[in-house]
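Only a single protein chain was left out; the remaining protein chains are all shown in position.
Lettered A and B in written order, each chain numbered from 1.
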Amino acid sequence: MRKLNHLFTIAISLATFLVVSAFIWLLWDLVAQGLDKLSWEFLSQAPKRSGREGGIWPMIVSTLWILIVAIAVVVPLGLGCAIWLAEFSRRDHHWQRHLGVVLDVLAGVPSIVFGLFGYAFFCVYLNLGFSILSGGLTLACMMLPILIRTAEMGIAAVPNEWRQAGAALGISRTTLLRKVILPYAASAITAGLLLAIGRATAETAALIFTSGYVDRMPGSVNDSGRALAVHVYDLSMNVLGGDQAAYATALVLISLIIAINLGANLLSEYWVERRVQRL
Amino acid sequence: MTSSTTNKISITLAVWSKNLSRDGITKMVLGLIASVAVLLLASILFFLLLQSWPVLNTTYLPLFFSSDGWHPLERKFGLLPMLWATLAVGLGALVIALPLGLATAIFSLYMAPAPLARSLNLIVAILAGIPSVVYGLWGLTVIVPIINQWQAPGASLLAAMLILALMILPTIAITTRSALSALPISLQQAAASLALSRATTITQVLLPAAKTGIRQGVLLALARALGETMAVLMVAGNVVQTPQSLFDPVRVLTANIALEMAYATNHHRAALFASGLLLMVLVSITLWLAIERTKNTTSARPHA
Partner (left out) sequence: MDLRQLFNNYLTLLFVGATFLSASLANAGEQRLVLTGSSTIAPVALEIGKRFEEQNPGVRVDVQTGGSSRGIADARSGMADIGMASRELAASEQDLHAFPIALDGIALIVHSSNPISILSNQQIIDIYTGKITHWKQVGGADKSITVVNKAEGRSTLELFLGYFKLTNSQIKASVVIGDNQQGIKTVAGNPFSIGYVSIGTAEYEASAGIPIKLLPMNSVIASVATVQQGEFPLSRPLNLVTREAPSGLLKQFIDFARSDAVSDLILDQYFVPLQAAKKP
């Protein structure tokens, strides 16, 4: 028995070690190729010579704006849908099953198809043109299935006894949601949101067709703006001699992800603490 | 107004205000939101159908399965080799990523001291956020030449499986960790009181209890794997053929769409969208199989 336990521990540790090594290997190559290019000028200037010189500041701004639009749309939509699915719809209702299938299937649609859909629907049909708005909305569509699924799981994981206790106390379901269920599920919801944001920030194909290619500083959400991931793609695939800048931009992108993750985790911890204290 | 009328009005108002309670509003609002979400997602499906309409008829559909090879400009639309390639890449990646993802989650939750766990979580989060083009670039410049030394040409099914596994394991790790940490502590306490070893606790008690959440993560990961475009395009070789060995270059359905969409017109274009539809059918079937197989086992919410 002891032996099995040992074997298990070793296997798990080995597997984790494998993952970490792969990560270090990848990061090492990125850093080795791109670190030289990183500098304050790189972060704060506009690109010159198709991005081989100058910086990526307009891209950083565009990416942030696209994310803001995407998050502003996907959080209420996704969370609302997830809560409805987990709490207010009947368990066996065919609506729920159909929606579940639609969501899972959509999580597998290739990003290029989302890009083409986004172009046809947001850019052309809704006449938003190549813009940050179109890009953000398209990303929201991509993030929606991920967020709904993970949030729904998080909410469904709340123990039933708590709901029963709430009913026994006579508090409304709305209050129960706000004060008890959502705080409990907050970490799961945050994890789902961060997963979705990670997916969105890494997205290239969908954004090329919607928020576009223009590398200028966007004046508003109506302007076309190049996202960081699109810039990485252009530098590595289309621009001669752009490799170094591509890796450096990738490093900036990764730092952005880290910042968002740390920030979100801090925020959700804070929110849960406040709720718990108030209770 | 007579007193009976005012009574009736006040009773009606009272009934209304009771129905228009907080919960009623909440339910309505949420229902509305859910409908918008559903509509949005349905329109994507509608879009795909619309775009592939020109080939969704009896003249063209059989061509997808009977043509000799994929040469759209010569009216040959043989999709089967790419279909097998897509399945092989996706399932292969999942087979690699599943144990690794589970292990990472288990290690960070149950075996690592807090600072190590936090670093591990950060590493996984970073892996989740690396753009697919970076994975593809790294795969092309590092992994493919290594495989090439073993067996030409290097850009192969194996390369795609490895890179894709690296890309989807964060999804599995994150959702598994989420599912496991949502379990009530009473489960662990009960296992401890029964003097179960850590291995047994994790494999026989905790993992099964979190089964629904984990399965959800696995499905998300598989869906992501089947839908991944850029990275696979750069490392898989893109030759349209049914893979006979791990080292054969293959083309998956998504890479096909990405490679040719920009240059396709008319029926070629519609055929590409149709292959997108096929991909969705594929994902649906995989999901349905996964759900059906676990239907009989009750994976209910954890009880204390």
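Definition applied: a residue touches a chain if its C-beta (ideal position, glycine included) is under 8 Å from a C-beta of that chain, and two chains touch if they have at least 3 such contacts.
Being a predicted model, the structure only gives us computed values, none of them experimental.
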Completion exercise
Of the candidates B:G129, B:G154 or B:P243, the residue in contact with the absent chain is B:G154
Practice task
Determine which one of A:E87, A:E152, A:E203 or A:D223 touches the chain that has been left out.
Solution key: A:D223
Handout entry: Sole contact to the chain not displayed, among A:V31, A:M237 or A:A264
Key = A:M237
Practice task
State which residues belonging to chain B touch the missing partner chain.
Solution key: 69, 71-74, 76, 140-141, 144-145, 148, 152-155, 233-234, 237-240, 249, 251, 258-265, 268
Exercise for the section: Considering the whole complex rather than only what is displayed, give the residues of chain A touching the chain that is not shown. Expected result: 49-51, 72, 76, 124, 130, 133, 174, 178, 208-209, 212-215, 219-224, 234, 236-241
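Assume only the chains that are shown with their structure count from here on.
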Handout entry: Centre-of-Cα separation between chain B and chain A, whole angstrom
Key = 14
Problem - Residue numbers on chain B that touch chain A, as the complex places them - result: 21-23, 25-27, 29-31, 33-34, 36-38, 40-45, 47-48, 51, 99-100, 103-104, 106-108, 111, 120, 122-135, 137-138, 141-142, 166, 169-171, 173-175, 177-179, 181-184, 197-200, 202-203, 212-213, 216, 219-220, 222-224, 226-230, 253-254, 257-258, 261, 273, 276, 279-280, 283-284, 287-288, 301-304
Fill in the blank from the handout: In their shared complex, chain B is touched by residues of chain A numbered 1-2, 4-5, 7-9, 11-13, 15-16, 18-20, 22-23, 25-27, 29-30, 76-78, 80-81, 83-85, 88-89, 99, 101-114, 116-117, 120-121, 141, 144-146, 148-150, 153-154, 156-161, 172-175, 177, 185, 187-188, 191-192, 194-195, 197-199, 201-205, 228-229, 232-233, 236-237, 246-247, 250, 253-254, 256-258, 261-262
